[in-house]
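I'd like to ask some things about the structure below.
All protein chains but one are shown at their positions in the complex.
Right after this comes chain A.
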Amino acid sequence: MEQAPPDPERQLQPAPLEPLGCPDAGLGAAVGKEAAGAGEEDSGVDTMTHNNFWLKKIEISVSEAEKRTGRNAMNMQETYTAYLIETRSVEHTDGQSVLTDSLWRRYSEFELLRNYLLVYYPHIVVPPLPEKRAEFVWHKLSADNMDPDFVERRRIGLENFLLRIASHPILCRDKIFYLFLTQEGNWKETVNETGFQLKADSRLKALNATFRVKNPDKRFTDLKHYSDELQSVISHLLRVRARVADRLYGVYKVHGNYGRVFSEWSAIEKEMGDGLQSAGHHMDVYASSIDDILEDEEHYADQLKEYLFYAEALRAVCRKHELMQYDLEMAAQDLASKKQQCEELATGTVRTFSLKGMTTKLFGQETPEQREARIKVLEEQINEGEQQLKSKNLEGREFVKNAWADIERFKEQKNRDLKEALISYAVMQISMCKKGIQVWTNAKECFSKM
């Protein structure tokens, strides 16, 4: 398992590019790609950038979702949803946007993109995808993947995913990402050709396996702990929120019954009739207002979900560090034992157990030539081992440095985003209260005219 530094072949222009802003879910946020310098064009790298990426802003949007039928790998008919991804470049001078690319992708292709990024950027907290299946639903929302509300929210989530990548200083330069936006056909093959699946460390998936690491970087250990707790608390929050939404729905809807009974009652009343009837109408308004209120709240839930899944990504980076550290320690251990073996062979003392030693004991001493040969082999291995250890050490330190930098960036982003989410939640609650006051004030006025 190799840890390669960002491969120039995978990256677009080596010129440092500074992305702007935070992705704005639901809108095609402008993603600025401006060269820090004077816009040096490195013609040696890619001719695929027919849009001159750095000097223009690009906008990415997942604008549509469409139901499709097709045949799957087993030649069985299946229904799936395809999403239209449109990329526009915005002229600096006049602000007009021109559609440069437009293609359709399905969820599994997004997954493929993400899996690829996870392998090639293990030190990056890779943005998560929106959930595959609807979870944390409350009764009104169906758990059906074909449900239009679910599809709509997923569309927004996928757009958000792309915008997150586009605004990431390192990920945005990835070639496969660029091709994802621009090359409809053959993209899957291109990704698979990178052979990333082979490079994937399967141990990363085995979440429960524990590796006894002697000297992990404490910051990563703490961070892993934090990500576990964050996942737990946000899950709990989402579960309870769904129940709260359910109950609130019930409260509002039952009020609708007042509408009907007030109407019926007004029929037998002379002076009270009008007041009752009109008040009943307001009760109907009140009952139906909950639908929009709860739909808005789903966006808040989605924002929380994104960070629930981000916690997973955070955890993966910490895990990666653990594994690297583990490998490093194993390599060091292995090297130390080889050195010891070598020493023993050279001096003739046997302190460590070795199979050779055992067999020698059983089957007789080896010849000096044999011993020389073995020492030579060991010395070669020791040399190799020392080289590897050096590079592993270097890799490890690079990883820690780069990962920690991205983690700091992530932390800032998380604090900003969650604060915004809490503010928008408070604003939603305020709006709900104001609507409630309005409706009941209207009803009160009707009652006063009874």
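The rule is simple: a contact is a pair of C-beta atoms (placed from the backbone, for glycine too) under 8 Å apart; a residue touches a chain by one contact, two chains touch by 3 or more; residues count from 1.
Here is the rule we use: contacts and distances are computed from a predicted model.
**Q** Given that one chain of this complex has been left out, which of "Ribosomal RNA-processing protein 43", "Somatotropin", "Calcium and integrin-binding protein 1" or "Sorting nexin-30" is its protein name according to UniProt?
**A** "Sorting nexin-30"
**Q** Which residue among A:D94, A:E189 or A:E271 touches the omitted chain?
**A** Only one of A:D94, A:E189 or A:E271 touches the chain omitted from view, namely A:E271.
**Q** Tell me which residue among A:V251, A:M330, A:V377 or A:L394 touches the hidden chain in the full complex.
**A** A:V251
**Q** So which of A:I60, A:V137, A:V191 or A:L230 would be touching the chain we can't see?
**A** The single option touching the absent chain is A:L230.
**Q** Which candidate, A:L99, A:A336, A:M358 or A:A426, sits in contact with the chain we can't see?
**A** Of all options in A:L99, A:A336, A:M358 or A:A426, contact with the hidden chain holds for A:A426.
**Q** In the full complex, which residues of chain A touch the absent chain?
**A** That gives, for chain A, the contact residues 226, 229-230, 233-234, 236-237, 240-241, 243-244, 246-248, 250-251, 254-255, 257-258, 261, 264-265, 268, 271-272, 275, 279, 415, 418-419, 422-423, 425-427, 429-430, 433-434, 436-437, 440-441, 443-444, 447-448, 450.
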